[in-house]
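One chain of protein is taken out of this complex; the other chains stay put.
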Amino acid sequence: MSETTKQSSKTLGIGLIGTGFMGKTHALAYRTAKAVMGEGVPDIKLALLCDTPADQAERMANQLGFEKATDRWQDLVSSPDVDVVSITTPNKFHFEMALEAIRAGKHVYCEKPLALTLEQALEMKNAAEKAGVRTMVGYNYIKNPIFAHACQLIGAGAIGRIVHFRGWVDEDYQANPDLHWTWRSTLADAGLGTLGDLGCHLVSMACGLVGPVESLIAEMQTVHETRPLPDGSGKAAVENEDTATALIRFESGVHGSLSTSRSAWGRKNRLAWEVHGTKGMICFDQERMNELQLYQNEGPVSEQGFKTILAGPAHAPYGNFCPAPGHQLGFNDLKVIEAATFLTAIAEDREASPNFADAYAFEKVIHAVAQSARTEKRIRLSDL
Amino acid sequence: MSETTKQSSKTLGIGLIGTGFMGKTHALAYRTAKAVMGEGVPDIKLALLCDTPADQAERMANQLGFEKATDRWQDLVSSPDVDVVSITTPNKFHFEMALEAIRAGKHVYCEKPLALTLEQALEMKNAAEKAGVRTMVGYNYIKNPIFAHACQLIGAGAIGRIVHFRGWVDEDYQANPDLHWTWRSTLADAGLGTLGDLGCHLVSMACGLVGPVESLIAEMQTVHETRPLPDGSGKAAVENEDTATALIRFESGVHGSLSTSRSAWGRKNRLAWEVHGTKGMICFDQERMNELQLYQNEGPVSEQGFKTILAGPAHAPYGNFCPAPGHQLGFNDLKVIEAATFLTAIAEDREASPNFADAYAFEKVIHAVAQSARTEKRIRLSDL
Amino acid sequence: MSETTKQSSKTLGIGLIGTGFMGKTHALAYRTAKAVMGEGVPDIKLALLCDTPADQAERMANQLGFEKATDRWQDLVSSPDVDVVSITTPNKFHFEMALEAIRAGKHVYCEKPLALTLEQALEMKNAAEKAGVRTMVGYNYIKNPIFAHACQLIGAGAIGRIVHFRGWVDEDYQANPDLHWTWRSTLADAGLGTLGDLGCHLVSMACGLVGPVESLIAEMQTVHETRPLPDGSGKAAVENEDTATALIRFESGVHGSLSTSRSAWGRKNRLAWEVHGTKGMICFDQERMNELQLYQNEGPVSEQGFKTILAGPAHAPYGNFCPAPGHQLGFNDLKVIEAATFLTAIAEDREASPNFADAYAFEKVIHAVAQSARTEKRIRLSDL
Partner (left out) sequence: MSETTKQSSKTLGIGLIGTGFMGKTHALAYRTAKAVMGEGVPDIKLALLCDTPADQAERMANQLGFEKATDRWQDLVSSPDVDVVSITTPNKFHFEMALEAIRAGKHVYCEKPLALTLEQALEMKNAAEKAGVRTMVGYNYIKNPIFAHACQLIGAGAIGRIVHFRGWVDEDYQANPDLHWTWRSTLADAGLGTLGDLGCHLVSMACGLVGPVESLIAEMQTVHETRPLPDGSGKAAVENEDTATALIRFESGVHGSLSTSRSAWGRKNRLAWEVHGTKGMICFDQERMNELQLYQNEGPVSEQGFKTILAGPAHAPYGNFCPAPGHQLGFNDLKVIEAATFLTAIAEDREASPNFADAYAFEKVIHAVAQSARTEKRIRLSDL
């Protein structure tokens, strides 16, 4: 029996702000990233957890395995025990927290969207680049091995030259007209509506598949214009969009469209797209995230059809989770890949992807959609 | 044993121009409409078939069961044996043939689109109304019992107030870049491209589900800009669109989108749509034309999900074809319903639907899409 | 303008007994067989229709286009106007009617199952062979072009050597425990239960795909043991089986299983099977009758998956109905193929398939299933 040999590389201290949906996924991902992915992922220490109130922070630190807890994020971003700061708070806090963490020289893993406004996002990107810290943004769906496979297939010419793209991302968390009014309905606290919550994920996939967007024309709509106040005192206006749709021109000349709704009954995570090529088509739907649809104009016509490819070890890094195909990854596994990607990049002193610059590019598109919808004009991304 | 008693109503003489894809479906539909639908459908006589050359007309008249054949359509539309004229020729002939038939006082069953231009379509509509003849246009997909059921569900409030619509119609008959150049690629002979072939079907469904379109902004693209000439002498330009997408505002205020491609590998008849409501969603895909997807925000959340409803006798007139659910109607059965609808309307001396006026309204939308794409401007349907 | 040239071959006089579900499909099929399939299909005349009472026969003769009507089937089978007799009555009448028609020298197109007992089926087969008349039995599902394609794929080695087979056929027409007791529940009038209604269709497909059955062990069960009498006077026993399942050995040595239920809620026509081979798998489900699932161990593992092949003109005779793939055939179209097959065989003076001999072989299997279930013993088909 022998003591386990430790890796020589530095153990990274992790500070996590927020313990909600995303906060928990970050914690779980940090806990297993090295165990899943193996060599290359540095050792980490769950150093400090921040949430409010203080007892919530303590309780969750115990559950998630953090050594210490605080209710002051400023203490976290400045703590000498912390090398990496994960920001999983409501969107309006990302800006201030990230800037402060960068100033303190921390690497920053921020949830999407980067910020409420494009100006803030740009400032965050610039600050990170100037400080030379590593960044990562939680566009988790592009970490899906089957998505990476789709990109590889396209790159290898499996569907020929791309000629068209369509994408959708729908959920139903705001579909019920009787839901109470919350901060999510305000420009000041939430910024964009479905575009910020969902649309930017679709953009991250579209750009990965087809490349950068050149210009667009768009519409958006608030389909539930008011919502009842929780105290029963009447109704308040919903200030941001429930649906948005854009006609896109990619830089490559390909046309396409993007559409999103947070009021689409029955859709739980329908982040779906189809890439049309001169030799075939590839389609995907996040609600069946372990499947890819591939049609190729090959072989006898009588035997052509869409193939349903099940994710497996042939699609790296699926095999790091499971050596058997068709056994399925889950949502949280995408965050493990994301965290491992970031930690490895830090250890190897190189840029991760998607970093703040990538996220800024994605978010330019959703802000362009909103601007086009407001102005009824074509927006060129280069003009933003 | 007794002779079959004949109905007292007049036996309608049928004249059919064209024996291609649609021509054959018309002939089959006429042959079985009464047998399927029963009382109310008048007796018919397959009086005269027109095609060129003459021997093709004769051969097909024998196969399809027409009493006589001709290679001159002018003789057909003026024949005293003919009460109803079916026009299933290439689109560019519809205008002249329909006008001539109307002038001769015949009822006209014309394939879609009515004409190459909106001006022609308007003239056809006006001529029919002035002459008082009955008309029908081959928007067969809206005759699907499961589509009628979807409309009824919406009308009955099954998904609440409509808040969004999306539709697509894709095929791959022009997906192969190596296909030869044909008349289909020309403005003069084909007019619109995918909008005329496919897009108008989607419009017919969208209007049935959500109502009339108020305005739109659109893009279109010719993704295969040239095609090889059949004689190997080089390449010729494709003049009409392979893809088109529009952001739609319906008169009701609902936003939505329509998209079509004739170059979508793997799609054989993907005429699909989803209607988002405040209480649920209904979805359909013509490639599974006997199925309807219905989600309703009803009952425990733990048991909610999209229901796959299989067409059956509960969805009239499915039961006229088959008393057993899930046994499935086919494409040609839709034409039987269409033909029966038309013949019955003639016998009862009332308007059928969709008639030339309905078709004109549908086709206004596809021409508006093309005009918006060309001018990069919002088009109001009332301005056309 | 010219009179249509008639084919020289004899016009076949059709006599149809029964106007229910199957009766109507026969009539529709006769009406369109030649129009769909073209040359080779002889001309027919809808000579005589039989049903009871007489006014029902007359009314339906008018609707379906028969020249005469009768309420005496004996008159029909002996009529000199009738060359072909279609029998679509309840199963218990098949035996007597078919024998009488054969005695009168008529060709016989009988619905499945041939008879209530295997002895009767054998007598029918022998009588037809002795008389030299042509026969056809309504195992319509094996006329599906996509089924024919599956058989061709297997024959061409697309999935290698067959190693296993599984099949199911379920409906829910007897799923409701509150349904009234009818003749369907009796051995005397209905004979077998789900095996006779549904199971024999599955056998017809299994044999087409894998070949003849050598032996089997089976179980069956009446899951609703009594049903309320229509007059409210109590309950009566259900005498035949609601479910049956068999472990099969094919003559080729392949093992497999068959299972059927008429009490399977939600299944409307789930006639489904999967053929496992050394190189791949083929699957089918009648509820999506225009689709075939094909998996092949070919190409990179990362791109393998089940292909959904949509029926199209590449799968003859789909193209006779429609030149465009994915537009879908319906249930009634299968009867058109069946009728055309039979009429053509008569005109060409050769055997059609499946004839009485084929049907007898199929039905031996369902009777073997019932016998094994009753005796709890392995049944060898050669012992029946």
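For clarity, chains are labelled A, B and C in written order, and residue numbers in each chain start from 1.
One rule holds in what follows: contacts are C-beta pairs under 8 Å (C-beta built on N, C-alpha and C of every residue); 3 or more make two chains touch, one makes a residue touch a chain.
In this text the structure is predicted, and so the values were computed from the model without any measurement.
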**Message:** Which candidate, B:142, B:223, B:310 or B:352, sits in contact with the chain we can't see?
**Reply:** B:310
**Prompt:** Of the residues listed, A:38, A:253 or A:299, which one is in contact with the missing chain?
**Reply:** A:38
**Item:** Residue of C:243, C:286, C:332 or C:355 touching the missing chain in the full complex
**Value:** C:243
**Prompt:** Which of C:54, C:151, C:223 or C:381 sits in contact with the chain that's absent?
**Reply:** C:223
**Asked** Since one chain has been left out of the picture, which residues of chain C touch it in the full complex?
**Response** 159-160, 163-164, 166, 168, 175-177, 217-219, 221, 223-224, 242-243, 245, 247, 249, 255-257, 259, 261, 263-267, 276-281, 295-297, 304-306, 376, 378
**Item:** Contact set of chain A toward the excluded chain (per top definition)
**Value:** 1-7, 20-21, 24-25, 27-28, 31-32, 34-36, 38-39, 48, 54, 58, 61-70, 72, 75, 79, 171, 173, 267-270, 287-289, 310, 312, 321-333
**Request:** Can you list, in ascending order, the chain B residues touching the missing chain?
**Result:** 149, 153, 158, 292, 294, 300-310, 312, 314-315
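We take it that only the chains that are shown with their structure count from here on.
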**Fill in**
By C-alpha centres, the chain nearest the middle of everything shown is B
**Asked** If you average the CA atoms of chain B and of chain C, how many Å lie between those two points?
**Response** 33
**Request:** Provide the C-alpha centroid distance between chain A and chain C, rounded to the nearest whole angstrom.
**Result:** 54
**Item:** Centroid distance [mean C-alpha coordinates] between chain B and chain A, Å
**Value:** 42
**Request:** Spell out, as numbers or ranges, the residues of chain A touching 2 or more other chains.
**Result:** 304-306
